[in-house]
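Note sheet for the following structure.
Every protein chain except one is present and positioned as in the full complex.
So, chain A:
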Amino acid sequence: MKTCLVVDDSRVIRKVARRILENLQFEVLEAADGQEALDACKAAMPNAVLLDWNMPVMDGITFLKHLRKEQGGKDPIVVFCTTENDLSHITEALTEGASEYIMKPFDGDILEAKFQEVGLI
């Protein structure tokens, strides 16, 4: 079973994402900010990270930069999932090594399609 770390400061969003991902046969872990996510990754690298941008403590893009410097940190497939929907944010995310980008609001179809696109399912 593949693991997906859901990183979002909103409990509601984490719950929604969890439900969708569990239906897609993922084992789901949660983190409420970039620092928590980084700690979780250091403990065990997930196969995928679903990543919000704006969060307290450490935002998504800072997390991604740190993650890629960790041992094994190039492995997880990172998919942003955020309300930031302008081209400059999207381009920055791709430059830092995100594979896909979901603009909120999203639904199960979009998440599934994007995960398919990057070969996670």
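What we mean here is this: a contact is a pair of C-beta atoms (placed from the backbone, for glycine too) under 8 Å apart; a residue touches a chain by one contact, two chains touch by 3 or more; residues count from 1.
We adopt the following convention: contacts and distances are computed from a predicted model.
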The hidden chain: which UniProt name fits, "Pyruvate dehydrogenase E1 component subunit alpha", "Cytochrome bc1 complex cytochrome b subunit", "Phosphate transport system permease protein PstA" or "protein-glutamate O-methyltransferase"? "protein-glutamate O-methyltransferase"
If the missing chain were put back, which residues of chain A would it touch? 85-87, 90-91, 94, 100-103, 106, 109-110, 113-114, 117
